[in-house]
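Apart from one protein chain that is not included, each protein chain of the complex appears where it belongs.
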Amino acid sequence: MTARDEVLGRIRSALGDGPSRPAAGAVVRQYRRAGAAAAEEFPAGSRSDLVELLVDRLVDYRASVSRTSPDGVAGVLGRRLAEHGIGSALVPDGFPQQWLADSAVERHSDEALTPAQLDRIDGVLCTCRLAIAETGTIVLDSGPGQGRRAVSLVPDYLLIVLEAGQVVAGVPEAVAQLDPTRPLTWISGPSATSDIELNRVEGVHGPRTLDVILIEDAETPAAEVRDAQAPEAIA
Amino acid sequence: MRVALFATCLVDGLFPDVARATVRLLRRLGHQVEFRQEQSCCGQMHLNTGYPAEALPLIRRQVEVFADCEAIVAPSGSCTGAIRHQYADTARRFGDERLAVAAEAVAARTYELSEFLVDVTGVTDVGGYFPHRVTYHPTCHSLRLLRVGDKPLALLRAVEGIDLVELPGAESCCGFGGTFALKNSAVSAAMLADKVAAVAATAASVCSAGDSSCLMHIGGGLSRLRVGARTMHLAEILASTRTEPALV
Partner (left out) sequence: MTYLGMPTAPAGVGQLRGTESFPAAAETALANGQLRRNLANATSTIRAKRAAVVSEVPDWQQLRAAAAAIKDDVLANLDSYLVQLEARVTEQGGVVHWARDATEANRIVTELVAATGAREVVKVKSMATQEIGLNQALEEAGILAYETDLAELIVQLGDDRPSHILVPAIHRNRTEIRDIFLAEMAGVHPGLTDDPPALAEAARTYLRQKFLTAKVAISGANFAIADTGTLMVVESEGNGRMCLTLPRTLITVMGIEKLLPTFSDLEVFLQLLPRSSTGERMNPYTSMWTGVHPGDGPQEFHLVLLDNGRTATLADDRGRAALRCIRCSACLNVCPVYERTGGHAYGSVYPGPIGAVLSPQLTGVADNPSLPFASTLCGACYDVCPVAIDIPSMLVHLRGRVNADKAAGHRLPVPEAAGMAAASWAMRGRRRWAWLLRAARLGRWARLARLSRSRTARRLLPPPLSSWTRSRDLPEPPAQTFRDWWAEQR
């Protein structure tokens, strides 16, 4: 007998075939499902509350958030790269070129670069699929402007441009919008570890700096930056 | 109300003062108390040590003895917990559906003391008087199995003259755990040491709880380490009055 048949056979005899086996998929769900969270906690028209929550959560996880209008992106982006001393940046296909107008960095496109080649580039710029306000999470799905998974991982500096319209309330809303056939990466703050005495330390193998540029409508004053607070003193 | 006292085997044999205090308290509140001599042990020790077959006759006996009682009150969270959460299930496991149904009926009318006072009779001020510094340990089974919440604390707060101080780390287990105290005596002792240190830190003269089993364990540690505090069951504090004060 193959291992497959044997394991499946064991499962069937462990469970016993008969009326006692409940039908698949019969689950009672009384938690907030997609749409409900937004409806209850963020009354219609208060998308701005969602955005505020997202910013708060991102900053809490030590990401820096720059809020700007559509016209302000290029300027903010140029300043952020300069501040972090980013000399070379990988720019994935589909990343809007006009956002680079004010940046002096050396640009690389991803021509099947090896991990070692990616490692020699200072930073990476990308767009994203959506962001989750409640958890401060940004989701990438390797869509246009995002590049493949390795691209947003190897360089030490990651800058994500996010539009306010991409912000969803909670995890259920995000799961409902995502396509499981795509490779998905959920990012909540820079890489971190809690392995030393269960205290959180930022910066291990992934990008150690996460910058977010949040595009809001035209009224938003350009380039209002909220920086990550200094990391708490480790007790 | 007619109340049947389930004293529990431990209280009956080793801590009769607790049962006497329970009787005094219930009578003072106007209840008629009866004690059925046929009662013995709820079977919790057998159940929790993995001897359900040996527990079954004790379950049957408990259910028979108390079948026709309006309210059964026990000065123990863990015995009440066993009756409420383990009886019917154990009976069904041995294929005794009739016993299971009867056990559910008895369980529905069995109350831990603080539940009975607060939930059934709606009383929090029992007219007690106890002018001493007291700290309260919420035992695991009353806390997490019965979910008595802060009912015992509400009862204690209403006692005249009491100086009730919070126990640090109150909700962590004292390390008794029935036969755990013997089978894993070193771990049990380590947990006890922390509990005793917490009691000592309150400078209370009395550590109270709703279970004599945990109190026997904590009291054994307090005595061994010569911490100047003694244990008293919740019932003993609530029963104490100006005219008949409990001795500390």
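Details
The chains carry the letters A and B, assigned in the order they are written, with residues numbered from 1 in each.
Criterion: a contact is a pair of C-beta atoms (placed from the backbone, for glycine too) under 8 Å apart; a residue touches a chain by one contact, two chains touch by 3 or more.
Bear in mind that the values here come from a model prediction, so they are computed numbers and not experimental data.
Note that of B:V3, B:A91, B:L164 or B:M191, the residue touching the chain absent from this view is B:M191. Note on the undisplayed chain: of the listed residues B:V126, B:C140 or B:V199, the one touching it is B:C140. Those residues of subunit B that touch the chain absent from the view are 7, 9, 11-17, 19-20, 35, 37-38, 40-41, 43, 45-52, 54-55, 57-58, 61, 85-86, 140-141, 143-145, 171-173, 175-193, 216-217, 219-221, 223-224.
Even with one chain removed from view, subunit A keeps its contact list with that chain: residues 2-4, 6-8, 10-15, 21-22, 24-34, 57, 61, 112, 114-116, 119, 132, 134-137, 142, 148-150, 153-154, 170-172, 174-176, 178, 180-207, 234.
The definition used in the following text is that only the chains that are shown with their structure count from here on.
Look at where the CA atoms of subunit A average out and do the same for subunit B: the two points lie 52 Å apart.
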